[in-house]
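Partial complex: the chains shown occupy the same locations as in the complete assembly.
The chains carry the letters A and B, assigned in the order they are written, with residues numbered from 1 in each.
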Amino acid sequence: MADSAPVLKGIIPPMITPLSGRDQLDHESTERVINHIIGGGVHGLFVLGSTGEAPSLPLAVQKEMIDLAEKVIAGRVPFLVGVTDTCYSRSLELARYSADHGVDAVVLAPPYYTPFHQDDLTRYFVEFAAECPLPVVLYNIPSHCKVAISLDSARQLMDVPNIIGFKDSSADMMYYGNLIKMTGGRDGFPLFMGPEQLLAESVLIGGNGGVCGGANLVPSLYVEMYDAAVAGDVRQVHLLQQRILRIADKLYGVGDPPSGYLKGVKCAMSHVGLCTDHMADPLHRLPDEKRDQIKRNLEELELPIEVAS
Amino acid sequence: MADSAPVLKGIIPPMITPLSGRDQLDHESTERVINHIIGGGVHGLFVLGSTGEAPSLPLAVQKEMIDLAEKVIAGRVPFLVGVTDTCYSRSLELARYSADHGVDAVVLAPPYYTPFHQDDLTRYFVEFAAECPLPVVLYNIPSHCKVAISLDSARQLMDVPNIIGFKDSSADMMYYGNLIKMTGGRDGFPLFMGPEQLLAESVLIGGNGGVCGGANLVPSLYVEMYDAAVAGDVRQVHLLQQRILRIADKLYGVGDPPSGYLKGVKCAMSHVGLCTDHMADPLHRLPDEKRDQIKRNLEELELPIEVAS
């Protein structure tokens, strides 16, 4: 990466955090997963996001993850780190640590405990961007943070120095369409889609990429979809979309309550030997019945997964 | 229309109901608006929906509207009528009246007062479809009905005889994408998008058309968008999308609280001489300040509107 801010676009998977126990990072699996993802042709890697269970991990483990990822990524793709926290100075500490460890940009969602107003929100992002030694990608995920970044706030924040992009996990395409209208779909301020089910349409209407969790398991599929959508190959998009939605059905929607995206991905990854499905508290691995169902579904899906031994 | 169910697709605008006073249908304006919309090249016309303020109108006015629309449409395009009501027998009466007045299909959302469960919901639709003399298009609009048609219910209902299509106004593209996955995007069970801001992407990923309220004002724009999306002309889609989103901004989002889609459309229509902006109770026309702003915004938008005198 050059000294200037990276030009981000394409598929930047939010990496799961392989664990072998409470606060125990599984180094071997982490290396394997990173290589697996990069091997799928992705355009970047994002660690310590929601999918990485970052808020559940102590700062020490977060730093350990950054260290290890730096070494394994080794500059092959842009390296992004989530620094979202309810404590401003903990976010800043992690951003500074990232700056010293080869990270290209940090990803920052609103603090997620106390509900607060847009005035406080914009001020928070402006102040953090000014203090942060790395470029900042904003992250909107109201399902987790409660506070959404309003369109008005987004418009203001797009012009703030050191804020270089936006990831939206609201699953609200009216909102996303308006973000695209604001940026004109230009590459200068890239817009990323959170939910992989919306990757296709978000790119077709002018979005710049996706932070697809399923790319932990089968990265090449999402890269293919991104390429098809950028090329405007609608027929190919339709075919791939069926496969992406089936993954959501078969791996994230198993049982009642549904297995969920986070547990589903990690469970499927454990079945193909990428890592164990140990979850950080307060989550726990799926019960055996759902695990077994996911195994059967995984076989049925016939996904092109090759795991290096 | 032949005896068999019509093949629906494309732009089927939800027509506003021109009123000259409480419970007073404005016949002259109604005729003008219908001709204006059909003149824009649309693929059908839908009266007495949410945009038509149907739940606010007495049954007598609803029938008067059907009578008039039948004469003015005169078979030029498929004719759809909303029969949603909290009272089953009132819905059925309206459906029977429709069958006698040249209507091609009825549109039916869930009863919208008491919250209830999916079991009651599917049973309701199955029973109504069996008793209804016309084909039924299901209508999902949880913002108004509270009860959403779940994906499981939708899957069941797609196979029910006499249920021939689905309009979704949930604005939830995850949901819509799953509907497309269920139907395979086939024309045999067409899927229509409610919010016009999502028309482009819904058609790009395999949807069959849109029930665009803005088409009351400028029908040709939405027809163009539909054509571009069907053709997979992504560049043209991007250009038109900017214009469609600007309409929403400039006409529906004026002031605080925002003017809203329903009042905004009718207000803009009044400015170009299509009808007055009288609203049915409990709504009221916008205050002068917002009306004037919408007038200015309308000029700024430079929409291709030609109103026949």
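Keep in mind that, in the parts below, contacts are C-beta pairs under 8 Å (C-beta built on N, C-alpha and C of every residue); 3 or more make two chains touch, one makes a residue touch a chain.
Being a predicted model, the structure only gives us computed values, none of them experimental.
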{"item": "Total copies in the full complex, given that 2 are placed here", "value": "4"}
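Everything below uses one rule, namely that only the chains that are shown with their structure count from here on.
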{"item": "Chain A on chain B, rotation in degrees - Cα superposition, rounded to nearest 5", "value": "180"}
{"item": "Separation of mean Cα positions, chain B and chain A [Å, integer]", "value": "37"}
{"item": "Of chain A, residues touching chain B in the complex", "value": "171-174, 177-178, 180-181, 185, 195, 197-198, 200-202, 204-206, 232, 234-235, 237-238, 241-242, 245-246"}
